[in-house]
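This is the structure, below, for whatever I ask next.
Missing here is one protein chain; the remaining ones are kept as they sit in the complex.
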Amino acid sequence: MSAPEPQVTLTVDGKEVTVPAGTLIIRAAEQVGVEVPRFCDHPLLEPVGACRQCYVEVEGQRKLFTSCTTAVADGMVVKTQNTSDVVHEAQVANLEFLLLNHPLDCPICDRGGECPLQDQALAFGPGESRYREAKRVYAKPLPLSPLVNLDRERCVLCARCTRFCDQVSGDRFIELFARGAAQQVAIAPGEDFRSPFSGNTVQICPVGALTSTPYRFAARPFDLSTVDTVCPHCSAGCNIKLDMRRGEVVRHLARDNYDVNDAWLCDKGRYAFRFPDAPDRIAMPLIRDHGLEPASFGEVVTRVAGWTEGARVAILTGGRLMDEDYYALSKLARTVFRTNDLDHRRTGDPGAADSERHAASDPMAVTYGDVEGASVVLVVGLDAEQEVPILHLRLRKAARRGARIWVLHPRRTRLHDVATHVLCRPGDEGRLLAGGADGVLDEALTALREAGPGAVVLAGERHGAADAAKRVADATGARFQYVTRRANDRGALLAGVHPALLPGGRGLDEVDDVERVWGPLMNREPGRDTMGILRACAAREVDVLFLVGVDPLRDVPDAALVRRALDNVPVKVVQSLELGSLEPFADAFLPASAFLEKDGHVSTWEGRGQRLRAIRGRDGISLADWEIFASMALACGGDLGFETLDAIHEEMGRLLGARSERGVAVEPPGEAGNAAEEPSGSVQGLAPQPDWERERGAEGATAEVGRSPGSIGDSRDAGDGGGGDDLVLFTYPLLVDEGRLSEGADELKAALGDEAFVELHPSDAGSLGLADGARATVRTDAGLAELPVRVTEHVAAGAAFVPFNQPDLAANTLFSGAMVTRARIEPVEEAVEGSGEPAVAAAGGES
Amino acid sequence: MSGTRRVLTAHWDDPGVIRLAGYESAGGYRALRTALGMTSDELIQIVKDSGLRGRGGAGFPTGMKWSFVPRDTGKPTYVTVNFDESEPGTCNNRELVEREPHALLEGTAIAAMAIGCHLAFIYIRGEYLWQGQILQRAIDEAYAAGYLGRGVLGGDYDLDIVLHRGAGAYICGEETALLSSLEGFRGQPRLRPPFPAVEGLYDSPTVINNVETLMNVPHIVNNGADWFKEVGTEKAPGTKMFTISGKVERPGNYELPMGTPMRVLLEEYAGGVLGGRAIKAWTPGGSSTPFLTDEHLDVGLDFEAIMEAGSLLGTGAIMVLDETDCMVEAARRLVEFYAHESCGKCTPCREGTWWASRVLGRIEGGYGREDDLPVMADMGRNILFRAFCALADGAVSPIQSTLTHFMDEYEAHIREGRCPATGRGPGAAGQTEPADVTFATTGPFEIQGAPS
Partner (left out) sequence: MAIFEGERLDEARSIIARYPEGRQRSAVMPLLYLAQSEEGWVTRDALREIGELIGVRTAEVEAVATFYTMLRARPTGTHLIAVCTNLSCALRGANDVLLAAHEATGIAPGEDLSDDGVFSVHEEECLGVCEFAPVVQVDVANHDRVTPERMREIVASLRAGDVPEPARGPAVESFRAASRILAGLEPLADEVATT
């Protein structure tokens, strides 16, 4: 795209290095293996030159230079502390300044043992201080939030944390206050550091000034065993380091991967790490005779196989298995149960059919790098900060580099300071993207056309938005990506865990490739999606329902239907980490291994396959999901044809390997356990497991879509004289909620969690007679909830938002099969008779 | 090249020049009319030819500074006047504006024309409350008379001038800190490059000039470059405002040709040392410049000669200390100033000035130790040229120059626990406890108890 950058050649400690013009000396030195000590420097933050530790000598210059702020020049001769006494002495002197007021509390400091300041003091600091005056004393620690604590005495004022908040997250809760020796990191009194990226400041702090509550006094670095893996929470696919102490996870840290997460991690990825050790984990197979009783794997599988014989089988799963699991499941359904009634989605969306097929067939159509380098980005139906937080950071980075960004969404997102938002009622996206509403998007569409392939269109899961966005991309030449939210929704799509798609996005009318590998497919009729399956269950049209790593009671936006379905389907087979709310329904339970315990791949929202490896032994007698599917197939008289990951990979490679233009989601045959690195940004580590499914499951109903925003005329108590017309009520999960994977993350929830609320535009609130903070009843044809009102211009007029899964509201009781419906919202009458009092919807999940 | 004359202070005897009418009748705004008829290149050239150098301390050639401003970036260009006069001992800008505010506006307007600027800012230190009002009144008068605003003097050149008040921060006299402050941020200096001429205010090309510098410009336009060079030295032509304060009979602001010997200023203008006492030390250019002594009275006050003598011309602010003054106290007070004014951004300045001020306070208070002196010397070396900006170097000046010229006085303090010049010992000057160092802080931290 751009001309090659001019290169310059210099020497560092006598070693010659050639780098692009403009490179900082400190970076050039790293390239020849010379590490100049530093505190304030961070490769992803703009240089500041504050700590002054990284002095180097440049031949011919009188003064020393800070290598973190000085660009290289051709022929430059640089001497670092390794070859220059002057530099060494200057660094020792600067360290003396830094240590003047530093407390001698390393033994009780969380940073002890992995502290750059401690390391340098040990390496070349003076043994004894010449400082005889009193030290600065601050109250410590100062909680900035329930997650992050500040110890100002330890702070070296490098401004990494404040620069991160300014330049990366944009959440400027913390700043440098005062000046001189009194300068300090601080937060406005009364405020909390309420940024979902706050933990990054802890990680990049070069001393123990910022520490996290969950890790406070938890361990010493020499106590920890550290493994590399991938964050299990969302489709961002952040590379992480996972620290365990005696087998228990105590910390997640971001691991640098500039192709994926740069060096960042959101607070959920960082602090929601206790779920693999949840107390209700069940690691043995169970079968219901009188009650649920332990049995052998073989016995349970055989019994289940018997139930499926000649039966009408349907399968629901979620978005958190591994690629290999999904592939095996897709094959099991099609070749053994001969059914296309399988789905992984929470909300199937006919308005996303093309987008899904595109995602399943074209991995890496848009990458993080493409977003970063884009000149124009249109984001449709995606609240990136809440849904794929690291993608949000990359969008901010793009903006910082000059990209023009538009967001079409019913709520204003945290891109608001760098992007133009067009707020629209859910369902209006298509009309607006087609140029409707007086062309409010004309400027964006023109920009997309002008930028062509330098433009990117990202579409999220809001109902009906994705394909409309894809049409815009197709028409303007922009690159398109459908951004799914959960950790491996993308892998499920790729494998064809979908009623209408086979592996690689093939339709049921293009079976040739698949039949070459799988043999003849007997059923070529599109199956039912999640909502269709549940309705069929409710109508007694399904005999056996498999629930694999999903809790529909919690995850599907039609709680009543799910309950009817579970009541009416004769046989329920649960495969997961635990039974949870499905315990009263399960006829058989198959224990699955957790992501810490198995090998495989997960795919980012881009379609980038990343390798994970088992990092601890399997719990109890659990098995990887794909292994259970393979034995199920055998028990049913079929054969999936693989017994090892290698064998799966080989087969997946034949169906999936060659289809990508720009990358390969899953590599063809690799070596078993230590299969090589994936294309780009791969990792060794491990993978997600069914259990997390519980966070939210699948849904999606073709017909339901039309139905829910339809009528509410049948709503109960239509007689209250409430104010005004129905609003379009929509929902999606917020980053921090009651999801299964956030179990035990109490500090995270305290810092960033929210009680349930309903959000209204001032014009609607006004006509409804509702003020900010008032309580309102929200009534849909599915249910009723009483919620506090937030009046804000950040939501589209005519729309109302409720978060999907808060501690005090499982919003799936309000919806009828889609994440959008119509609702009547009215003030709560103060003195209502007991009988008329609205029942607050049941709290989410039993866990 | 010699002689003397009053240029900037020529009308100081006429109180009327504070208002527009008086300024006009004294020939004011004639240069602005002339400049309107000149091209930008001609304006830059005449200032270059005059050899005018910045009066704010660094002495950078003004015409060259203007010529660095790119004109084809598609961004606006800005002139920003540095009226944050805060260097201890310095107050000539204040009096220049107090007496003849329109001269600053005229100089600013000509600078703006030279770089194609249509919006100029004057950054005045907050403490100059009344001076700001005077300047604002002059701006209002100039707008009303058509010297500013849309279509200056009926032509097609537009110029707005906005007065912006600082709020008490010495560091904002550093030009990049000034820009940060003007943009609404903490007044902390920024990295250079990019230099303000290329990316300054609002990321746009910006010229930052000192008040006295700009006030010279109308005279150069009126009288020509050669006229300007008639006085002063070859490398530093023109007159210079000198402020002399401290122990002299007639402290004040005096306009003298560059290169005038210190002895002339002290004896002929300032009336000699107060009470006829002997001079002990003096700063040639404010608190940031190393002290000189009675040995240096015949040095000419210009950039080069002063540098040769081991100090800097700085702002031309001469503070005079006599034989009864304590050099440790002087050094302590000045270093305390730098500690108080350190912006906190970089380590050597933030920590070094704090440490040095406390050690000096301890010595002054009679609690010095033998090994304090080598530590002080190390501190000076470890701060000098190591900090982000020049503020910390200013703190090194009093440390190093007093150690150089007055080591015996330090040693006497430490040996006898009292000052040989003033006789003050423990308990004097508020020093009651070893740790009880008066050190103004702006923030909420407590000072721990006494050190061992």
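When the chains are written out, they are named A and B in that same order, and each has its own residue count from 1.
Throughout what follows, contacts are C-beta pairs under 8 Å (C-beta built on N, C-alpha and C of every residue); 3 or more make two chains touch, one makes a residue touch a chain.
These figures come from a predicted structure and were not determined experimentally.
Engineer: Of A:M76, A:V148, A:C161 or A:A186, which residue touches the hidden chain?
Structural biologist: If we include the chain that is not displayed, A:A186 is the one touching it.
Engineer: So one chain is hidden, and I want to know which residue out of B:H102, B:R125 or B:H405 touches that hidden chain in the complete assembly.
Structural biologist: Final answer for the missing-chain contact: B:R125.
Engineer: Any idea which of B:L182, B:V328, B:C349 or B:I363 touches the chain not displayed?
Structural biologist: That would be B:L182, which touches the missing chain.
Engineer: List the subunit A residues touching the unshown chain?
Structural biologist: 172-179, 186-191
Engineer: Residues of subunit B in contact with the chain that isn't shown?
Structural biologist: Touch set of subunit B with respect to the missing chain: 15, 18, 76, 85-91, 94, 98-99, 119, 125-130, 132-134, 136-137, 140, 162-170, 181-187, 202, 243-247, 251-253, 287, 317, 319-321, 325, 329-330, 333-334, 337, 340-341, 343, 429-430, 438, 440, 442-443.
What we mean here is this: only the chains that are shown with their structure count from here on.
Engineer: Distance-wise, how many Å sit between the C-alpha centres of subunit A and subunit B, to the nearest whole number?
Structural biologist: Inter-chain centre distance comes to 55 Å.
Engineer: Okay, in this complex, where on subunit B does subunit A touch?
Structural biologist: Those in contact with subunit A are residues 169, 186, 191, 339-348, 350-355, 358-359, 362, 369, 371, 375, 378, 381-382, 385-388, 435, 437, 441-452.
Engineer: Tell me, which parts of subunit A touch subunit B in their complex?
Structural biologist: 47-53, 55, 62-64, 69, 90, 93-94, 96-98, 100-101, 130-138, 152, 156-157, 159, 176-184
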